[in-house]
Structure formats: structure tokens, C-alpha cells
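Reading through the C-alpha cells given below for one structure.
Not every chain is included here, but those present sit where they belong.
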Amino acid sequence: MKKIEAIIRPEKLEATKNALVAKGIVGLNVVHVTGRGVQKGIVHTGRTGERIEVDMLPKVKMELVVADAKVAVAVDTICQVSRTGNIGDGKIFIYPVEDAIRVRTGERGEAAL
Amino acid sequence: MNSGDTAWVLISSALVLLMTPALGFFYGGMVRRKNALSTIMQSFIIVALISVQWVLWGYSLAFGPDIGGLIGSLGWFGLKGVGAEPGPYAATIPHQAFMIFQAMFAIITPALITGAFAERIKFKSMLIFIVLWATLVYDPLAHWVWGNGGWLRNLGAMDFAGGTVVHISSGFAALAAALVLGPRVGRGKEPMEPHDITIVVLGAALLWFGWFGFNAGSALAADGLATAAFVTTNTAAAMAALTWMSLSWLLDGKPSVLGAATGAVVGLVAITPAAGFVTPMAAVIIGFIAPIASFLVIRLFKKWQRADDALDVWGCHGIGGTVGALATGIFATTLVNPAGANGLFYGNPAQLGIQALAVVVSWVFAFVVTFIILKVLDVTIGLKVDKEQEVQGLDLSQHGEPAYSAD
């Protein structure tokens, strides 16, 4: 089992989620975050015209734990769907998972997903 | 006694009452989330505080029997003799109606100053300051300009609904407050963005709505003069909103919503002293000039890091009120208000001189007395919360209540 964390553009969330379902990947969580990367921040405007540089941009983080066999397809799907080709498309990180438990039944491991 | 006039002054009083909480939202939206509630509270509690101060001694000091042109006596303490019959200020409405209408002005004026304190003043010190300021600055100044026997009034200074008494006084008090309190932690280094501009617009809209009571109510009758003041008020506010928005657009590429809301308020400020003396076309001009003046002053002033007038009270009310008071001396015409006087453009340059005098007197008086009151309080009980409390935010540190909870 691996945990996939994908930080993507908020406007791509809907499409990405749907594409994952199409590939049989349902379970996931979404958190709204603000992120900083190569992409330069955004400028807000004050009332007397002053520039307020905001270095953090709104992004969404999708977190999904999947069986090892599904990692590749999940990563590919996310990349494909949420890519715009412009800086700021985001990152995917993959982490090891030691165990998973379904709260409702106590099932463990991949059965819990 | 005239029931139409009475209805108009009563509803105007209600409209002006609403302006102070509206101001709380106007200001509250501009501060950071952690100070939202405390900022709204400052306006709300001033409504309560000055309502009581006014019926006890404030009204008597401001409008009571004159003592040497400088102050009213305490003869009307606790509204003694202020009853259902018309009083000396308005012949067709109950004396208490005039009193309560004026109460609302006495309330909003100190509340305006709170924008300069925002995000760092001790709640307790603020309460004490407000009572002292109302008593030592507002009440005397109101007497000078509006009280029977007041010396500026006797000189012929014209202030229809409070350019000097309300806006210059609060604006220059704000300047003093900004200087004495010093800047907020992180000011100029961290982005301090308004946490909710929608409620800034809500506040601005309710202020605009209430300002009809403020200015048109100041006619103290439901007549042609009230109507004229209503029209100039709306026109100046509208023009000023457009002007400020355009300035931000020209200078920065984007039309600011906060700017439009602020512009409307500055237009309302500037038309206040002129409302019942000028034509609608003069209101267009005033609504064009005032936001330019405020905008530029704020832009320059922002660089002066030492004075952190957090929500630009001085720039909006001090400058806007000054523009309005002087413009009254330029555009006033007896065609609109036969009981007024002509201004510069109508052949009476002297009026501009009188207006300028009233302006300077108000600047100096408000600034100096406020400065002294604040310095005394700073030395005795302290004005500013300590750094940790400021960083935590005033909602929790002063009131133990977050504005918004997660659940």
C-alpha cells in the first residue's frame, strides 16, 4: 500500500476526481491548502492601488491510499487530467504505508481500502 | 408641532443609529480575522456608552444654555427640561426628538476614531478614552459650531451636518491616536489584508443608507431643504465611489471594490457639511475632488511607518471633512438654502475664510486635546495590549471570544 498525495490546481479537482473513479479509484480525501513553489505568487490590490504580494496560492491536496498495484495508474491519471503545462500544476508525492484499518469493521491491510 | 417633521426626524435618528454598527462592519471586514469581533464591538459598545453619556451630561454640554460661547451649562443634566414640547433648536418637533437625533451624531463621531486604534488597543482604555473624548472634544466642538451662542456659529461658520464637528474632529483625533499608539506588530512586513470585504461593502451600504438620515435629517423638517440635502448626499457618494474606483484602476490596473466602498464613504463625508447649501452639480464636483484628495494623502501617508492609522480614518474623514468644509465656503448658495450664505462662487469669498478658520480650529483642537488625553492614559493605565496579546488577536485576548468558530 502506498499513500499518494497530489497537490493540484483547485479548478482541476472535479475532473481529476472523476477520472480516478473511472479507473476504479474511489476512496480519497481532499484538503484545501495554500502552496508555494516555483510559480510566483499572486498580487492583490489595495484600495489605494498598492500591491500586496501574496506568495501562497490556493491549491487542493488529494490524499489517497491505494494498493501497490494501483499506484501507477493513479499517478498517471492525475498527471494527465490535472496538467495544464503551466508552472504551478503541482506535485505528486508517494509515501510508504504500514497498515490500514477500516474503522467500521476492523479489517486491516488492503482489505480496508 | 408638525407630525411630518417629527416622523422625519425620528426615522432619521433611527437611520443614524444604524450607521454606527454599520461602521463596525465597514471596519471589521478590513481587519484580520483575529480582530474582527473586537473591531465590531468597539463601534457597538460606543453606541451604548455615548447613548448614556449623552442623556446624562453630553447633550447639556453641547446644546445646553451657553456659557461664554464655549460650552453648554449642566442645566439640562439628565435631560432636565428637555421634553415633548419644541425646544430652542427646532420649532416643529419635540425637543427630545432634536436631542436624540443629535445623540446619534455624538455616538458615531468617536466610533469613527476606532479605525485608527484597530487591532491593538486595550478594550478598557478605549472605553475610558471614548468617554473623555466625547466630553472634552466632541461636546465643546459641537457647542461652538451648532450650539446657541457657540462662537464659531456666531462667526458664521456653516456646517450642515458635521464636516467639522464630526469628520474633522474624528479624523484628526485618529491622527493623534495613530501617533501615540504606534504601529501594529509586523506592519509593513506582513500582508495585513481585509479578512472579509463583503462585510466592508455591507457596512458601506448601510452607511450610505443611514447617511440620508444624517444629512437630510439635519434639515430638522421634511421639506425642500431635506430633499435637497438628500439629493446632494446621494450624488456626491455616487460620484466619489466612481472616482476612487477609477483612481485605483488607473494607477494599478484593477478597479478596487474596497476602493469603491471607501470612495462612497469619503464622498458622504465631504458632502456632509455642504449637503443643505449646495446644488446637485456642486455635489458632483465635491464627489470628484474629495476622493482624489483622500486617495493621494493616504498613499503618501502610508509610507510614514511611525503613524499607523490602520484603517485610514485621518485620510478619509480628516481630509474628506476638510475638503467638504472648504467646498461649502466655495459652492454654498442661498438659492438652495436661503437661511445659509453664499460662498466664493456666488460672490462671497469671505465665507471661505470663515470656513477655513473653522477647519483649522477643528484640526488643532481635536488633535491637541486627543493627544493629551491619550498620553495621559498611556502613562497611567496603558493604551496598547502587550505584544503577545496583539499577536493572538484582540478577539481572544480582550473578549475571550473568537468571531468565527470552526463548528
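By written order: A and B. Residues from 1 in each chain.
By definition in this document, contacts are C-beta pairs under 8 Å (C-beta built on N, C-alpha and C of every residue); 3 or more make two chains touch, one makes a residue touch a chain.
Keep in mind that this is a model prediction, so the values were computed, not measured.
For the complete assembly in this file, the formula in terms of the labelled chains is A x3, B x3.
The working rule: only the chains that are shown with their structure count from here on.
One simple way to say how far apart two chains are is to compare their mean CA positions; for subunit A and subunit B this gives 50 Å. Taken together, the subunit B residues at the contact with subunit A in this complex read 191, 193, 244, 247-248, 251-254, 256, 258-259, 262, 295, 298-299, 302.
Here subunit A touches subunit B in the complex through residues 44-54, going by the rule given at the top.
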